[in-house]
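What follows is one structure encoded as structure tokens, with my remarks underneath.
Heads up, one of the protein chains got dropped from this complex, but the rest are sitting where they should.
Right after this comes chain A.
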Amino acid sequence: MSVNLDAAPGAVRTSGPAPRRKDRGLSRVGALFVSPYVLFIVVVFAVPLVYTVWISFHRFYFTAPGTKIDSPWVGLSNYRDVFTDPVVGQAFLNILIFLVINVPLTVGLSLVLATALNAKIRGRSFFRAAFYVPYVTASVALVAVWQFLFGSDGFVNHLLGSHAPDPSWLVNSHLAMPMIAVFVTWKQLGFFVMLYLASLQNVGKELYEASAMDGAGRVRQFFSVTVPGVRPATTLVVIYAIITGANLFSEPYLLTGGGGPDHSSTSPVLLMYQKGIEQGHPDFAAALGVVLVAFVMIVSLAARKLTERGD
């Protein structure tokens, strides 16, 4: 049985004023329910965002309450400073390196693991929980584990002996950012596995049965049924991973001694913290923040186009 949804609006339009009153009542109740969230969005996101954009076009400095200081309009001056600062360019390059490693690794590993955990295997619940543990553990604690493994005197270097990299993993300008990317992949994996697991529940079993009857093996089923079946989840995972990557702060801060060596693991958000909070340049930090938002939007849109290609 099918329902012609197109007919419904016409029916409403011709049914007189009573339903409209009912609609308005529903609208009030709905508004009441969403108002805490709207308030939250306005206070926590919208106002700071508008204020940030305003700051980015002014020479601005945080001062004690009741103090009057001029915040003159400086046009694109802060943006010019951002685009001419070589450390900013390095920070965005670092993020690109991060995304190139982290996003494919996250998508690939979490989909494969979710597919495995979706099968009827012994100890499935244990594995589902085990992959989720790093995600819910504080970064500071996980960083300690990572330092135990990859510190210059760490477990991995003991195993590698003379083959260990010099300088070591976390202070090597070529390896620091890839190490952070792998660390974040490991930390976040449980969350993305859960997303894929939820999505896998919606892939029809009949598709697997039909493909099996057509002679498809497990691998062929994975690429021909599972991957297309979870494409919306893949879009979500990719965009979420990009946003996570763009917001990197605690990992480079804690794992590589504040963005070292020589800024090779500095992220834009870490730089915003250093410029805005440590060095007292909120105007520069605000402009950098706006640029970062634009960067995330562009990369996310490109990724969405890529993942939804063929739909």
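Brief remarks on what is shown
The rule we apply is simple: contacts are C-beta pairs under 8 Å (C-beta built on N, C-alpha and C of every residue); 3 or more make two chains touch, one makes a residue touch a chain; residues count from 1.
The rule is simple: contacts and distances are computed from a predicted model.
Candidate names were "CRISPR-associated endonuclease Cas1", "Extracellular solute-binding protein", "GXGXG domain-containing protein" or "Carbon monoxide dehydrogenase", and the UniProt protein name of the unshown chain is "Extracellular solute-binding protein". The residue touching the chain not shown here, chosen from A:L170, A:L195, A:L248 or A:V291, is A:L170.
Remark: the omitted chain is touched by one listed residue; of A:G66, A:G161 or A:G217 this is A:G66. Mapped onto chain A, the interface with the missing chain covers residues 24, 27-28, 30-31, 34-35, 38-39, 42-43, 46-47, 51, 59, 61-67, 69, 87, 144, 147, 151-153, 167-168, 170-171, 173, 257-263, 274, 277-281.
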